[in-house]
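Got a structure for you, written out below as structure tokens; questions coming shortly.
As you look at this complex, bear in mind that one protein chain is not there, while each of the others sits in place.
When the chains are written out, they are named A, B and C in that same order, and each has its own residue count from 1.
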């Protein structure tokens, strides 16, 4: 159950290894990797700069991870979120959940990604053909986060 | 969109790399890794032998992968399934889905795992303290596969 | 006709595969099972609980009323437990 907020890249394979090595009680490991797309709503994107609120970011990520552990029987979990300027194709975020059973791992991973998007203080500045601009929050992200609210276990 | 049925282990990190490297259009990569648990319904498990139906296995995995690609806008997908005798803690199966958007990647990955369990001709022989025995299919796995039936897109 | 058996069906029949020539009136998976059961106790034991039998014809899942004929590859196995 650890959280990292960092400028440098991470290695999804190594993260998976650290979560499961030496553990024989894990039946399912689900991971999500978010990457910088070269296209957003029809606009070309060359780079993405992630600004964040140091201190609060770690607090929020730890809070949502604790919430996931309270809702699902997780054996391990991990969140890595990068900040700074990233090029198209680069990794932004990694979320992994391990559980005895696959449904818990899938649901907890989707929950973490949905909540992270609306609760962790990150802001994306997109650079592309049309110049630079702050990415607007999506109503569908709020809806995705909201759907877990009534779903306490 | 490739499928492998093999005796030897796979490297989740390398699989992720192969799916996304050089691609700048992928926003979300979701992976599922299934592992041999040392406990199943209260019984200790030391090893698991996976028998399969060579030929049909590959056909079925390709069919369900094609079905996932027809239902969701996937940029890439991958299924690796091992057979033979595995020790507790070893990896059994890897499923990965890549898409521009996270919801498609999450749903398609869960779908592939659910369908694989009820359509791909694999059978597990568990070895443990209490001797060896064939694993019985779970009604919950049928139910998990069934829930996607009405959900065509 | 090529017959294949997997998992505990293989163990109970005592064979992984065999060539068989059922009579011409055996035209479905279900009729093939009936014919096999008449061939000996090992088949009888293997097919005792039909609710646990799954079949494939030419490597596609097949129901009991699916047609079978000479030259087909027919496999019998318990419900699958992969993944």
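The definition used in the following text is that contacts are C-beta pairs under 8 Å (C-beta built on N, C-alpha and C of every residue); 3 or more make two chains touch, one makes a residue touch a chain.
Keep in mind the model is a prediction, meaning the values are calculated, not measured.
> Touched by the hidden chain, which of the shown chains?
The undisplayed chain, in the complete complex, is in contact with A.
> Touching the left-out chain: which of A:10, A:53 or A:148?
Among A:10, A:53 or A:148, only A:53 touches the chain that is not shown.
> Which of these, A:37, A:78, A:102 or A:124, touches the one chain of the complex that we don't see?
For the chain that is not drawn, the touching residue is A:124.
> Contacts of chain A with the missing chain: which residues?
The missing chain touches chain A at positions 34, 50-53, 55-56, 59, 81, 92-93, 113, 116-125, 134-137, 141.
Here is the rule we go by: only the chains that are shown with their structure count from here on.
> Need the CA-centroid distance for the pair chain B / chain C, whole Å please.
Here chain B and chain C have centroids separated by 26 Å.
> With chain centres defined as C-alpha means, what is the inter-centre distance between chain A and chain C in Å?
48
> Could you list which residues of chain C touch at least two other chains?
none
> Two-or-more-chain contact residues of chain A, please, as numbers and ranges.
Not one residue in chain A touches at least two other chains.
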